[in-house]
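For this view, one protein chain was removed and the others were kept in their places.
Coming up: subunit A.
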Amino acid sequence: MSTTRASARPRRGGGIRRGEARAGYLFVTPAVVIAAVFLLIPIALAFWVSLSDWNGFQSPLNPRVNFVGADNYAAITTEDGLAQRNFGRAVRNNLYYVLLVVPLQTALSLFLAVQVNRAVLRGRGFFRTAFYFPSVTSSVAIVIVFQFLFLGTGAVNQVLRAFGVQGPNWLNDSRGVLHIVYGAFGADAAPSALADGGMLGISWWEWLAGPSVAMTVLIILAIFTTSGTFMLLFLAALQNIGSEIDEAALMDGAKPLRKFFSITLPMLRPTLFTVLTLGLIGSWQVFDQIYVLGGGASILTPAYLSYETSFNEFRWGQGAAIAFILFVFIIVLTLLQRWILRERSPKKRGFAQRAAARNLSEGGVR
């Protein structure tokens, strides 16, 4: 049978299966080539650069480039010097950023989802649109808006003045928020115990500075732009719970707050976990905002430091080394997430989940 068919249609080659295999290879080729040439090979190339003394001239593969082992990694982590101090500062800044952004954006997006999900609410569509809207536009546009809002004479300070508060000159204020708080209690300088010891080239006193005032603006910006996306994730989960359980709880006479903490929240646990880890992964990748604002020690992050070290200071090996440390760290976070969520069967994914999956792979949730 198959031979007659094959001879009748010679373009099929040796039957359906073989034609199918050929089509299969043909169909995956563009995606595979792009992933290999612009993702896997470049990562290998950058790994080589992080182990070399390449200075940016000619190709990193030319024979005059030397293998220097882990020197670049040592320069940013263990050897005293500017490179180490900058890395320490960037890690500290980003750590405070993560500590504030992740819990706050999770709590806010959950709050918004619960509010917007109420069956009796009028204008639900309007509220959802309003909260999601900041997620639509580019980070460049949002930074412009925030820079304008947080000027010394800007809208935020005008509102604060109405409440009798004199606002700081936000984005130009490099003081650590916690240092300001200590100062209010009379501790202006570092006690010697904190000034002497340290880690990654900066003293414990500096570690305890908290986010700079400028960084708090970026923290607010991150919460503002991501809470809408995560709200959609929570909303999808809330709608899966459905109203029957709500009604059952109501019948049992559960108060709204009690109902939320003993019924809704436990049922949302997988989504809560997804939002927390996506937030964690995304908020270690802060780059766009820092670039638009032109960098600076008080808002330095590892992602931006890696760029600046390579492209502006031509210490390519160190820049690539910072990128790899970040890479490994984020991969570990991702694997941790996949491992914990491994038992969940792949359910139908909504738009928000897809958007989140995309963000995860392409530069993080802003």
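Everything below uses one rule, namely that contacts are C-beta pairs under 8 Å (C-beta built on N, C-alpha and C of every residue); 3 or more make two chains touch, one makes a residue touch a chain; residues count from 1.
Heads up, the rule we're going with is that contacts and distances are computed from a predicted model.
For the chain that does not appear here, its UniProt entry gives the protein name "Carbohydrate ABC transporter membrane protein 2 (CUT1 family)", which is one of "Carbohydrate ABC transporter membrane protein 2 (CUT1 family)", "tRNA(Ile2) 2-agmatinylcytidine synthetase", "Phenylacetate-CoA oxygenase" or "NADH-quinone oxidoreductase subunit N".
Residue A:Leu335 is the one among A:Ala70, A:Ala189 or A:Leu335 that touches the chain missing from this view.
Screening A:Asn66, A:Thr129, A:Asn172 or A:Ser262 for touch with the missing chain picks out A:Thr129. The chain not shown here touches subunit A at positions 9, 11-12, 16-17, 19-25, 27-28, 30-32, 34-35, 37-43, 45-46, 49, 59-61, 112, 115-116, 118-121, 124-134, 136-141, 143-149, 151, 153-155, 158-159, 224, 228, 232-233, 235-236, 239-240, 242-243, 247, 250-251, 256, 281, 284-285, 287-288, 291-294, 303, 306-307, 310-311, 316, 319-320, 323-324, 326-327, 330-331, 334-335, 338, 346, 348-352, 354-355, 357-358, 360-364.
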